[in-house]
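Scroll down for the structure; my scribbles are underneath it.
Note that one protein chain is taken out, while the other chains of the complex remain in position.
== subunit A ==
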Amino acid sequence: MPTINLNTAEVPIRESRLGSVTGYKGSAGELCRRSRDGSLKERERSFTQCATCASITAICQVAMIRDAAVVNHAPLGCAGDFGNFNFINRAGQAKRGWRLANAKLLNSNLDEQDIVFGGGGKLKDAVREAKTRFAPKVIFVTTSCASGIIGDDVAGICEEMTEELGIPVVSISCEGFRSQIWATGFDAAYHAILRRVMKPAATRRPDLINVINFWGEDIFTDLFGRLGLTPNYVVPFTTIGQLERLSEAAATVQVCSTLGTYLAAGLEEHFGVPEVKAPSPYGIAGTDAWFRELGRVTGKEAEVEVLIAEEKERIAPELAELRERLAGVRGFVSAGAVHGHSLIAILRELGMEVPGACVWHHDKRLDHGDPRGDSLQHVVTEYGEVPFSVCNKQSFELVNLLNRLRPDIFIVRHNGMAVWGAKLGIPTFLMGDEHFGLGYEGLLNYGRKILDTITNPAFVRNLARHTRLPYTEWWLSQEPFAFLGEGA
């Protein structure tokens, strides 16, 4: 089933490519069933709060490539995320012991005149400046709502500038208005890398495993090392040379297939690098399945069985203790789709209850289309039903829901959401490191973190007593999904 078309400049958005939705309430099992039988439809809200856009997620993937530069072709406000990506960039450099340096980001500063007469000239200037200032190996150009609506031919200009400058100048189509699923921006960045940066493999490296991730701690050097494999983390903090040679790897794994589905499928379909299709490696069942599939793909079945047995034996005593202490503790989970599924698995594995979970969008299928990778179905099969909803960061719904459920802990992954748990007096944490909960050790990490968080709720309790929510009494007495329309 061919899915990844590298002939077009624009990536198809997730709504059309993966049938993704941003509105759902019900149970996890029902969502899986309806995703398969085709009855799942998008449900829009008449009232909405701000979400996130594809421009942010696209820049997030290319901003930290060490020898690339990014030109954000947009009015200056679209550079609002530069400071954050620079922070992440410097923090990541510091962790790796590298010299600190600012991210190589430029904004073309579209103004009123450009909106009327077109911004092409300014884009060319910005690309030339990027070459002069940063001497990059590749320049990525990200689009914006404004450049999209006025119809600047960004892809065409990038081709022209590639000729002129002698380095690839690659357009990334990530206009915010095109998709309500901000993960489309990941796909847009990967589409650009697959199309214009990657090269066919000259040799194969049977030990090399591409790991599509954000910027979590390096845990795979140890785990993979025990299998005779080497991790190749992509895309942040790589070099262009490394990206050119992704095709040499023996396999691609993902820590969250919401992030990497498009890149992994593209690597398999166009460069012959097999994708490990399995539930995410969180919780014992998921981790077992993930490592076994990795072992099968790389011919390391025996080594994987040893690893699994050793790891399980190693964590058993502390896991038993954590399960005892966390039994019956109620945890609510909010995160980007698959990472949310993974967190449910962790909580259930720790013996906790999950009175509800909410993810930021739902993909009916992944790009590879293989049911073995259905992480939500995996959770339902392994751990049973969970009350489940989908909202693109609509905090009014979440606050209403949390206020009703009053869980013992709120675990969230996306900036700007944790504060609402705290204002309700619910012990809350955001785990920024996506590797923190991964694998067997990840269960212990999460168990300890949850125990620590509920042990001293002073900060959130005080906040709840002294701050006010921006919501009316009326709203807090309504059903949490009152604004969710019927499916079209």
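Everything below uses one rule, namely that a contact is a pair of C-beta atoms (placed from the backbone, for glycine too) under 8 Å apart; a residue touches a chain by one contact, two chains touch by 3 or more; residues count from 1.
By our rule, contacts and distances are computed from a predicted model.
Chemist: Report the protein name recorded by UniProt for the chain absent from the figure; options are "RNA polymerase", "Hydrogenase", "Multiple sugar transport system substrate-binding protein" or "Pyruvate dehydrogenase E1 component alpha subunit".
Modeler: Per the UniProt record, the undisplayed chain of the complex is "Hydrogenase".
Chemist: Which of A:Ala9, A:Ala79 or A:Val390 touches the chain that is not shown?
Modeler: Of the listed residues, the one touching the omitted chain is A:Ala79.
Chemist: I'm checking contacts with the chain that's been left out. Which of A:Ala101, A:Ala135, A:Val306 or A:Ala320 qualifies?
Modeler: Of all options in A:Ala101, A:Ala135, A:Val306 or A:Ala320, contact with the hidden chain holds for A:Ala101.
Chemist: Using the document's definition of touch, tell me which of A:Leu6, A:Ile115, A:Ala285 or A:Ala464 contacts the absent chain.
Modeler: The single option touching the absent chain is A:Ile115.
Chemist: Which of A:Ser35, A:Thr52 or A:Thr428 sits in contact with the chain that's absent?
Modeler: Considering the complete complex, A:Thr52 is the one touching the chain left out.
Chemist: Considering the complete complex, identify which of A:Gly156, A:Gly228, A:Gly241 or A:Pro470 is in touch with the unshown chain.
Modeler: A:Pro470
Chemist: List every residue of subunit A that touches the chain not included in the displayed model.
Modeler: Against the left-out chain, subunit A lists 45-56, 74-84, 86-87, 100-102, 105-112, 114-115, 122, 125-126, 129, 133, 144-146, 149-150, 175-180, 182, 392-393, 395-396, 415-417, 419-420, 468-475, 483.
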